[in-house]
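All protein chains but one are shown in place.
Naming follows writing order (A, B and C), and every chain is counted from residue 1.
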Amino acid sequence: MANFKELGRRVLESQPFSRFLGASLRRFEEGVVELVLEVRPEFLQQHGFVHGGVLSYLVDNALTFAGGSILGENVVTVEFKINYLRPAKGPVLLARAQSLHRGSRMAVCRAEVFEEGEVPRLVAVGQGTIARTGA
Amino acid sequence: MANFKELGRRVLESQPFSRFLGASLRRFEEGVVELVLEVRPEFLQQHGFVHGGVLSYLVDNALTFAGGSILGENVVTVEFKINYLRPAKGPVLLARAQSLHRGSRMAVCRAEVFEEGEVPRLVAVGQGTIARTGA
Amino acid sequence: MANFKELGRRVLESQPFSRFLGASLRRFEEGVVELVLEVRPEFLQQHGFVHGGVLSYLVDNALTFAGGSILGENVVTVEFKINYLRPAKGPVLLARAQSLHRGSRMAVCRAEVFEEGEVPRLVAVGQGTIARTGA
Partner (left out) sequence: MANFKELGRRVLESQPFSRFLGASLRRFEEGVVELVLEVRPEFLQQHGFVHGGVLSYLVDNALTFAGGSILGENVVTVEFKINYLRPAKGPVLLARAQSLHRGSRMAVCRAEVFEEGEVPRLVAVGQGTIARTGA
């Protein structure tokens, strides 16, 4: 398992945009992944909350990693949908995604984004399709 | 119209995350908006293409601005869906969104993201719901 | 609770399309609902599986009832997304939906559709927004 998580970390580290935002991988198992992001002032929108684009990055990437954890390294997110539930402030966001179904070339996954704290607050949910590249 | 576009620019400038990525507003009319983003090396994923999270930011924000152009300044994106069509490289991405329907508190909008060039290439499409805050 | 479920049944019975298809309400609690549908030959598509439109009806209606169970009787489905996971045959389909978040006028809900049997098979999943009418 240590090696498997190391693989996930290596892929995340190889994404310039994920490094740019500072995302890290807390959990990477077959079908379940968790990404963590510390909110920085430049991640906000005009009302002082985390920008929707940051949350959609988290959902997109968590879905991709959940799909990749079962389909292999060469996957892309085909599509996803996100619902924003509450304004998020941070200081830390956790995105958890899991696979619901795996086909030969595609997987359907769901994701939740939480604002961490004594009581985690659910701030966004997503659902999407991951496919092997070339699929 | 000049003042209206100025309003849009002011809102975009007041979003730290949009400034962080360097997005600019090319068009801002009632029900139709265009955002432009120059692709930087830190916006890529591990295969050298623009990260899905950057495209989802563009769709999210273009939808919000399209909704805001008809519902007023105080709006949020309730939800959206994105389909990724082709890998994008840049050097410039254009996100165009338009309103399809306006209710009293909500608007439904669509967005397309193009890689600019002699022949623009459609790289992602989205559809979502924008609501007045407090709605 | 008996009266609450009776309220749900009354609403379902007042939907001509739900009567037309023969849907029934197995569970109706605050935030969690289950709809059941017996598959009839006229519900199929050309390959002998349940038509996607039947599954999307189930997701739509389960989401609406889940939202209605917490927002009250006068609600509409604003939007939803569905992923089809496997071909479904029946003979009985169960759609379960639950509320993930409730605002003053809107709720975000998720749904799963199962083919019942000794081992229930997940055949479709959905996520959507329910709003009070007038919202």
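By definition in this document, a residue touches a chain if its C-beta (ideal position, glycine included) is under 8 Å from a C-beta of that chain, and two chains touch if they have at least 3 such contacts.
As the structure is a computational prediction, the values presented were derived from the model and not from experiment.
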item: Residue among A:Ala23, A:Met106 or A:Val123 that touches the chain left out of view; value: A:Met106
item: Hidden-chain contact residue, picked from the options A:Val78, A:Leu94 or A:Val123; value: A:Val78
item: Residue ranges of subunit A at the interface with the undisplayed chain; value: 78-79, 81, 105-106, 108, 129, 131, 135
item: Chain not shown, touching residues in subunit C; value: 11, 14-21, 41-46, 51-54, 56-61, 64, 76-84
item: Residues from subunit B at the interface with the omitted partner, ascending; value: 81, 83, 85-86, 100-101, 108, 110, 122, 125-129
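Here is the rule we use: only the chains that are shown with their structure count from here on.
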item: Chain centroid nearest the full-protein CA centroid; value: A
item: Subunit A and subunit C: spacing of chain centres that average the CA atoms, whole Å; value: 28
item: Centroid distance [mean C-alpha coordinates] between subunit C and subunit B, Å; value: 33
item: Cα-centroid distance, subunit A relative to subunit B, in whole angstrom; value: 21
item: Sequence positions of subunit A contacting 2 or more other chains; value: 81, 83
